[in-house]
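Take this structure first; my questions come after.
Removed from the display is one protein chain of the complex; every other protein chain stays in position.
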Amino acid sequence: MTPASPPPAPAGAADADMVDALRRALPFVSLGPDLLSRVAAIARRESLGPGRRIYNAGDASDDIYIVLSGSVQHTFGAEVGAKDALRILVPFEVFGWAALLEDRPGRLATATTLQHAELARINGEELMQLLSADPAAGQAVMNSFATLINTHYTVPETRARVREVVRLPAASRRALPSAGEMSALQLNLYRISLWLKSPKPYLMIVGFIIFIGLWYYASEVWKLPRFKEMPGPTVVVKEWFNPDPAYGLSVYTPEYYTHIWNSVRRVSIAFVLATALGVPFGLFLGWSPKFREYVFPVFETLRPIPILAWVPLAILMFTQTESSVIYLTFLASFFATALNTMLGVQSIDESYTRAAACLGASKWQVFREVIVPGSLPFVFTGLQISVGVAWFSLVAAEMVSGQYGLGYVINTSYTDVKYPTIVIGMITLGAVGYSTSALVRLLGDHLMQWRVRELALGAR
Amino acid sequence: MAVKMTSGGTDATKGAIRIDDVVKVYDPDGAAVMAVDHCSLDIAAGEICMIVGPSGCGKTTLLNAIAGFHSISSGAIYMDGEMLCGPGKPIAEPGSDRIVVFQNGALFPWKTNLENVAFGPLMQGKLSKKEVYEKARAMMADAGLSGTEHNYPGEVSSGLRRRVEIVRALMNDPKVLLFDEPYRALDSLTKSVMHEALLDIYYRNKVTIFFITHDLEEAIFLGHKMVIMTTRPCKPKKILTIDIPHPRDYSVLTSRRFRELMEETSGAVHEEARKAFAAGEKEG
Partner (left out) sequence: MKKSSGSFWKWFGSRQARRAIFSLVLFVLLWELASRSKAWFGVETPWIGKIPAPSAVLLSWSGLVGDMSYWQSWVMSGMRVLSGFFAAMIIGIPLGLAMAVSRTFHGVAFPTFEVLRPIPPLAWVPASIIFWPTQEMSIAFVTFLGAFYTVVINVVGGARSIDVRYFQAAQAMGSSQWDIFRRVVFPAALPSIVVGAAVGMGITWEVVVAAEMISGGGSQSGGAGGGLGFFIWNSYLGGSYEQIVVGMISIGIAGFICSEALRHFGSYLTPWLKRR
């Protein structure tokens, strides 16, 4: 019987560390990423101090073990007939494989921790079940175990015959789709289910409660001196959802939506223009050293000038307020987009362009097939930054000059002493800004399916 | 399936390479650094030539010169009698007759395996799209890669990626395949599988192979000829023919001839490795 030791941690969702560790363990080296993550999902972690007995020779053998960190001493009993009775095992080595032997013997050796060790435990039966879902890959794993036992443990072959992976009848096989078959929707649902099972959503709620709670108490209950004039959350919410708002703006008033629409319209026009001009400009900057050497210095001279410093000039240039506001927003977005696109092109590993050249692609084909897709990740990061910067500039521009729009609302609510409306404006701004960012990110994920899968499955 | 052969190729017009007294000098900030020092080498058509040498010795520079990514300072390189680069033409033009398989792999992550394999012929436009994809599917099936056509490279194991990359190269009927330590990052179990896969592919498609490695076992197992390079600046220190008969499989590793060759060569390789280590060379 195994001596008292802390119970192993329950199997959680597959975590990246476990997948990474398993990949380094010899028997699992040939596994594809989806099967690997499923094996990782059934693995449990155990943490033991130094000199602790893991199991004794003769004990029942249910689990196989993998050393994650620390070291383990492994001593065969004399009757096993192994050439080297004593082994010291270090991270990513596998032991306890008696759980996988045909005749289901007890433990062949005694295992003790040498230093403090983190171990992964995988139940032998569960593993066999899992592997039978993909018999070809599964048998490869069992073959690897056999090789491992022979070469590393020097146990005579007759003593250690590893089980065969049996193809279970279709009814009892858990039909899990392989990675290539999982659609983007299924992947997202899977990730959401992982998230819900973790403590994250609950901590998040705790965080919100603390924040709103502090605000509430400070402004409405304790009435702290600084918060004297600050509207509290209840006041704001009441006003926001009031069919007849005291200060004129709530979800029921059409003006609310007019303001939102104006801001969104301006940001959209500016963003689209900035992207349409900035991406090609940036691609070209990255692609052609000649162009870059001529144009980039001018670009970099203009870029550090804060966008708002352009306001008076914009007013001079564009007599119409509307155009000047859009111009300012555009400018901010343009710089961010162009710069990030250029960095994206420069970040492409030269192996890719070289490989394409080797394979007979012309310069234009290399641009189209390698440079453009290869820089997409950076381009989309740039676009997300660009949207954020666009909102930043827009709000500022609206506060200084403009009619309608959320920035205008916030500003005038202050001068007209309609304080709760300020907060309504801020919250709305945050929500709308976030949605636009999310839209850009979703578009990026859709265009870069390859990256989403790569990241989701943790493959390398 | 495979043809029994001992060394060299049978088709003299397909990918024989002659490196003729090549010198390459880099000039970062005025400090002239010689990477290749009057290197001369002959590789027969259809031969597997293994280039072994310590890190940073300049063997990749030689590969890049053949492929057309780097220029040479003097000397010339010929393929099948035609000059790739030399006097008046310091840098060769990259082309699909000499395809490189890169160290960290260069499968385009944004294309599926099938799209990657089809890339070369599609770009060159000599076959119709339908024909290209048919050929691609067939070649992938030949190499045991059916079922992974619609995966992205990021979703499959690195061993599989390497094989896809080789198939991608072979789609273009290259004369020479240039390997730049492609299996360096793989563990020994996967490596041994890769070696047998490579030989299998080689037996079906006779190409010249120029293979850089620092792994002596790999060199003896795969090659017809082995060239041991000195540390930077590199030139051939020792050339020997590996007369173990083809086709080879992993039992070769324990044969007597294999051990003899290891004895013959490990001294020379080790000596150069120590020199490189003392000079503080960084792995390239």
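We call the chains A and B, going by the order they appear; numbering starts again at 1 in every chain.
The working rule: a residue touches a chain if its C-beta (ideal position, glycine included) is under 8 Å from a C-beta of that chain, and two chains touch if they have at least 3 such contacts.
Remember, it's a predicted structure, so these values are computed and weren't measured experimentally.
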Option touching the unshown chain, where A:E102, A:E125, A:E293 or A:E350 are the choices: A:E293
Contact with the hidden chain, among A:L189, A:L203 or A:V272, goes to A:L203
Given that one chain is not shown, which residue among A:L100, A:I315, A:I371 or A:V440 touches it? A:I315
What chain A residues would touch the chain not displayed? 17, 20, 69-70, 91, 115, 199-200, 202-204, 206-208, 210-211, 226-227, 229-230, 293-298, 300-302, 304-313, 315-318, 388, 391-392, 395-396, 399-400, 406-407, 410-415, 419, 422-423, 425-427, 429-431, 433-434, 437
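Going forward, only the chains that are shown with their structure count from here on.
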Per the centroid of Cα atoms for each chain, what is the distance between chain A and chain B, given in Å? 37
Taking the complex as given, what residues does chain B use to touch chain A? 67-69, 94-96, 98-100, 102, 104-106, 108-111, 119-120, 123-124, 148, 150-159, 168-169, 172, 187, 189-190
In the complex of these two chains, what residues of chain A are touching chain B? 26, 29-33, 144, 147, 179-180, 349, 351-352, 354-362, 365, 369-370, 373-374, 376, 448-451, 453-454, 457, 459-460
